[in-house]
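Shown next, in structure tokens, is the structure this report addresses.
Removed: one protein chain of the complex. Kept in place: all other protein chains.
Chain IDs A, B and C follow the sequence of writing; residue 1 opens each chain.
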Amino acid sequence: MYPGKAIYRIPYADTDQMGVVYYGNYLRYFEMGRSEWLVQTGYPYSRMEEKGIGLPIIEAHIDYKAPAKYEDLIRVDTKFEQLSKVRVKVSCQVYNQNDELLVEGYTIHSCFHLEKKRPIKLPICFIEHMQKNLD
Amino acid sequence: MYPGKAIYRIPYADTDQMGVVYYGNYLRYFEMGRSEWLVQTGYPYSRMEEKGIGLPIIEAHIDYKAPAKYEDLIRVDTKFEQLSKVRVKVSCQVYNQNDELLVEGYTIHSCFHLEKKRPIKLPICFIEHMQKNLD
Amino acid sequence: MYPGKAIYRIPYADTDQMGVVYYGNYLRYFEMGRSEWLVQTGYPYSRMEEKGIGLPIIEAHIDYKAPAKYEDLIRVDTKFEQLSKVRVKVSCQVYNQNDELLVEGYTIHSCFHLEKKRPIKLPICFIEHMQKNLD
Partner (left out) sequence: MYPGKAIYRIPYADTDQMGVVYYGNYLRYFEMGRSEWLVQTGYPYSRMEEKGIGLPIIEAHIDYKAPAKYEDLIRVDTKFEQLSKVRVKVSCQVYNQNDELLVEGYTIHSCFHLEKKRPIKLPICFIEHMQKNLD
């Protein structure tokens, strides 16, 4: 129904004593959006790790519009774009079951060789994968 | 496909440096199982809270059989049973996408009046709901 | 030794399978910094809530310099400043035991009446408290 998008029911765990989702959890939702997009478009992040490559986050930004609540069924929309030979930007929007925009933001990732522990160029096949799967 | 069961893709967030899901996260998965069962059988926990009643946990037990891993698609099977006039036991099993049992355990809940902050009897309608929805 | 600063030993829970702290946890560390600063300077956040006032987050930004690791003893430096009659900005830096800057960022908070569920002006006594406790 929502190809490439993460769908998630908010558990009690994610709320805080203000009665809404704790602000720190949205970075987890952003990651669920990225992971699900990669799995569903056919380039799971685990495959990248098997090649010895990671995409650690170097910057994150979040704008909070309205709070998600317990039992809400949220949806994370995700968009990957290449910033440079070694950088990727991922934009995320979190919506509730009424299609209300709750939170939006982005993460910036560097491409990293996990064993050598230093930056490397993004794999060509991943750049092509991002271009092919633009909405 | 799995009515009354929570389905969840393991995010990177839930792993630890041993490369598998951190042991503390399964209590969250148990709760996702309970919440989803209650929503899908038509007695959402939020409705109970609106009546001023909560089901705080007084005991939890977990047996770990095999670890869940990043990108696994887990399923939580959940069974509610009445223990006494004021106690409920919820049993949970967590399976991966290969139907392998990873973790099982239970939580015991007391019925609690949220405003008066003291135990009360389980609502008759909730007892009937549990009985009606036994597998 | 570090008045007004949160000190925290990184548990296994906070790591992920890349072997470092998961990026989403730093917003929790920022909050630990804010909470500890408020407690230690004598204006605990719980007291604000007792007055019916909250400081929900409307924006967050994080720059990741170097990863925190398991067993690291981190320190969070925190600085409150008034942005407007209804806005507060809190800047945070996270250091490890070698005084290496790992992460820095900020959160922006609006002042909110918890019961009426609408913005209100920052309490004068809180504005004075922030001014009095500038480093």
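As a working rule, contacts are C-beta pairs under 8 Å (C-beta built on N, C-alpha and C of every residue); 3 or more make two chains touch, one makes a residue touch a chain.
Just so it is clear, the structure is predicted and the values come from calculations on it, not from any experiment.
Contact with the omitted chain, checked across C:E31, C:D77 or C:E104, is made by C:E31.
For subunit B, the residues in touch with the chain missing from this view are 18, 23-25, 27-28, 31, 54, 56-64, 67, 107, 114. By the touch criterion stated above, the residues of subunit A touching the omitted chain are 12-13, 15-20, 22, 24, 70.
Against the chain not displayed here, subunit C makes contact via residues 6, 8-9, 11-13, 28, 31-32, 35-36, 39, 44-46, 70-71.
Please note the rule applied: only the chains that are shown with their structure count from here on.
Relative to the centroid of every protein C-alpha atom shown, the closest chain centre, again from C-alpha atoms, is found for A.
In whole angstrom, the spacing between the mean C-alpha positions of subunit A and subunit B is 27.
Centre-to-centre, using mean CA coordinates, subunit A is 24 Å away from subunit C.
Looking at subunit B, residues 12-13, 70 sit in touch with two or more other chains.
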